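All protein chains of the complex are present and in place, except for one that has been dropped.
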Amino acid sequence: MPPAMPSVPNRILLAAAVALLPGATVLPASAVADPLKIGFVSTLSGPSAPLGVHMRDGFQLAVKELGGKLGGQPVEVIVVDDELKPDVAVTKVRALLDRDKVDLVAGVVFSNVMMAIQKPVLESETFLISGNAGPSPLAGKGCSPFFFSASYQNDQNHEVMGKYAQDKGYKRVVLMTPNYQAGKDSMAGFKRHFKGEVVEEIFTQLGQLDFSAELAKIAAANPDALFTFMPGGMGVNLTKQFAQAGLAGKVPFLSAFTVDETTLPATQDAAVGLLSGAEWAPSIDTPENKAFVAAYEKEYGVVPSLYAAQGYDAAKLIDGALRQAGGKVSDKQAFRKALAAAPFKSVRGTFAFNTNGFPIQDFYVVKAVKRPDGKFATAVETKVFEKAKDAYAGDCKLK
Amino acid sequence: MTTALFVSQLLNGLQLGVILFLVAAGLTLVFGVMDFINLAHGVQYMLGAYLVAVLTAWTGSFAAGLLLGLVGALVLGFVLEVLVFRHLTRRDHLEQVLGTFGVILIVTELVRILFGSAPLAFPTPAVFAGSVTLLPGLNYPVWRLVILVVGLAVAVLLWYLVNRTRLGMLVRAGSTHPETVSALGVDIDRLFLVVFAFGAMLAGLAGAMAGPLVSVEPTMGDRILIVAFVVVVIGGIGSIKGAFVSALVVGLVDTLGRAFAPDLLKVLVGKSAAAAAGPALSSMLIYLLMAVVLSVRPSGLFGGRSA
Amino acid sequence: MAQSVPTPRRAAGVRLALHPAVVGVLGFAAALAIAHAGGSVYGATLVARTALLALAAVSLSFLIGQAGLVSFGHAAPLGIGAYVVLIAGEYGVTEMLVVLPLGFAAAALFSVATGAVALRTRGVYFIMITLAFAQMIYYVAASLSAFGGDDGMAIAARSTLFGLRLLKSDTGLAMLAVALLGLALFGLDRLIASRYGLMLRAGRANEAKLQALGLDPYRHRLIALAIGGGLAGVAGVLLANQVEYVSPATMNWHVSGELIVMVVLGGTGRLAGAVLGAVAVTLLDETLGHFTEHWKLGLGLVIVAVVLLRGADLKALLRGGAA
């Protein structure tokens, strides 16, 4: 079959190609003219919606920049809101697979949603491109040839802060995360590289509003640093209250997914100077990144976050792979091979895939700053890991 | 050091308590006077925070923003009452639950369309930023003290209004003997309108007070609503005194529970068991409290009437 | 419902054919058949999901509409049923004929244990104490780190039926869900008309009178809670199989609220109303959700409109219009 040339009108070419296939006549004629369908799963309602909105906007920005096409193919992106409820997500993903017959599924902010939907998606041998969630089972024993992550493995941004605390020579650290699996994983990730004393592990309620009790405890413990993981609204609450409690500037604030561009518009000055582990920041100095940040700010009026960058990269990854695979995903072997080569320029700079479908990339400590134009953003403070691989790839049997 | 920690946790608990009281007060009044379940009360808390945040940014002054915001919350309370709630007052509780749930969806979604899902900036007013030293080793955020003072002032004001004014007498009578009030020739609909709008304003004030502490986003009212209901029910429906006492108790139990329950468990059942059970236990403490109170006193602490 | 003796009896056949259980089952079966004929796998998914949600709503409607017990914690027995599938699966038990009664029993046990305390209260206090118990079990589930903690966990495999993998396809699951819904509607309807149901309904309508007649309906209500909770547990067993994933999110109070919305939207007077409510909410979600990210605005408007219109005195409106 002839490879699809980007310059040739694809539909006609594809139609011709399909018509030549034996048995193609049994296909409904409309299927031929149908654009490539991508189901995009994101959290768009509830307190965690800003993360999902950024990820979706990043993805759609890339599609828009590419003229509504990926790999030269016209695409239809069907966005669904998982409401951060696994059972709702599964039902909606089944609709994407069975009713809408999507060719690809992308997105997913939260790991519990990812763990719930990966089964139906991967069992139907549909490719799943994560825009954020990177739970350890998918990186290790449960890895799949149809799964690729355009983000990171969950532990990594926490490991960054552990390594940073170790390098800084901090001796006594307090850890605080919400009481759920990701919180426990976060502490484990931090401790992988941190060898000093953990004075206290504080587990808070998920969605907690008031951190006064915990902050008083931290003040009393007077540690060398605080490491915390408070995604979304919890991060806003904690950051504001941390500043008010007078701890800012006294206790170094090390975090992951707590201080980023989804929360900075709300926390503003209270967050300036706080540190976070990330694989991307708007300040990364590559032409692709500069263009992305500028375009995103122009389009949506806010500074992009890492979720936006990952969404953008996910679209670019699909675009590149489609180009290599001749504009179609039906030859799964070929498309997998194309994806694994990561044929795109990531806004992060270096980006390659490990055997388990997770990226090999650099990780940084970033710091919240107020930019000269008055907007708040994170900026790279220091690079902690170079071309890092996740800790679970060894358990993955894929080659 | 330990004393300082304990005192600061006490203050934290009281401060959470007065915020809960501000939300619960309107809820319990509307509940008591009109036997009306208003799930949308949390939305009014959210609207208060949004109004004050936006108006503060617009006027450049927190005082002006707060004043205008409270007036706005009052007006929105009137509007919602006239548009929806007044048509639900004589209906079955379940219809009220359903109708006000619909209002939550509508208002939350409208706010999302207008302001987006992202949390809004609501900085601490500059005058009240930072913290003061109360005791040696005890630095306490000024804003939290402000909340404490405002909450207690409102409690005193409410006590005066309810116990010393004609309006208050009607409210009290209305919560126990609604037919008597109508028999007195009082327009119960107008009484409800006033009480409702006033309650909405108090919820708005609570939102504005909490704004500098928490993430100001469209669903911020959901969680506080459930806790406010817990407060109202523990205190006894319709009782301002009950709401006040139970708000403080719930605030203290929640805060002290989070602060000390895990450590206490460590001593009692050992470290690993405590690590597993501690956080779950401190999360459910207020619900446990409610279940215990209601099983002993099925109409709450100060409830005269079971609604 | 309870038709009384001297009324001319309709032919038994006609009565059976018009029974809401039969109508409901036929309706769902037709939907399933159409979906199947159209080759839509998702149609079967949708029918399965709607039927199991309808079952949960019907069990709540039995409590609210017949027993007068407004539970704001019905997500708890639903979630318990789901967790039974997960936990039994981890111990190698996957047979539906075992899991289903187990789910019923576990959920019923929870409902009775908490109900024994909750029934001391009335009205809004009852609403809130049921919420409290549901929140507690929610936090317990979220702390079960062996079963995924807050994230939840995928079930090993769907349950088998008679040792066969009949439920692997959503069509099979949908048929089971529809059959169970029909059975529940039929059984509850019988129960409502029985002496027990008569006492239960009298207790809801006028408890003081029932007391004065010498009957304290406490035991009747406890049994109602066991039945309603147990059926929600059955729905939970089906839910876990449909989603193949179990998480504490199922026990969130939002879910309890949504079930109440379904029941009240469809009308509390009849069990069949809950089925209509469940269908309406699922379809609204399905259609509006496809058009706009802000579909909840539409849902809210529909809910408020239904409530306000239902309250309006339509006769008076018509008279006013004619005058």
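Per-chain numbering from 1; labels A, B and C assigned in written order.
Assume a contact is a pair of C-beta atoms (placed from the backbone, for glycine too) under 8 Å apart; a residue touches a chain by one contact, two chains touch by 3 or more.
The rule we apply is simple: contacts and distances are computed from a predicted model.
The listed options are "Cytochrome c oxidase subunit 2", "Acyl-CoA dehydrogenase", "ABC transporter ATP-binding protein" or "Phosphoribosylformylglycinamidine synthase subunit PurS", and the UniProt record of the chain not shown names that protein "ABC transporter ATP-binding protein". Just so you know, the chain we are not showing touches C across the whole complex. Check C:22, C:109 or C:215 against the missing chain and you find that the one touching it is C:215. Mapped onto subunit C, the footprint of the missing chain covers residues 2-7, 190, 193-199, 201-202, 205-206, 208-216, 220.
Throughout what follows, only the chains that are shown with their structure count from here on.
Because contacts link each chain to all the remaining chains, their graph is best described as complete.
In terms of C-beta pairs in contact, A-B outnumbers the other of A-B and A-C.
Subunit A and subunit C have Cα centroids lying 37 Å from one another. Residues of subunit A in contact with two or more other chains: 44-45, 179. Residue positions 112, 279-280, 283 of subunit B are each in touch with at least two other chains.
Those residues of subunit B that touch subunit A in the shared complex are 1-2, 4-5, 8-9, 12-13, 15-16, 112, 116-124, 129-131, 139, 141-144, 210, 212-217, 219-220, 223-224, 255-256, 258-259, 262, 275, 278-280, 282-283. Taken together, the subunit A residues at the contact with subunit C in this complex read 44-45, 79-81, 84-87, 90-92, 94-95, 97-99, 111-112, 115-116, 119-120, 179-182, 184, 206.
Chain contact summary for the complex, subunit C toward subunit B: residues 64, 70, 117-118, 120-125, 127-129, 131-133, 135-136, 139-140, 142-143, 145, 253, 257, 260-261, 264-265, 268, 294, 296-297, 299-304, 306-308, 310-312.
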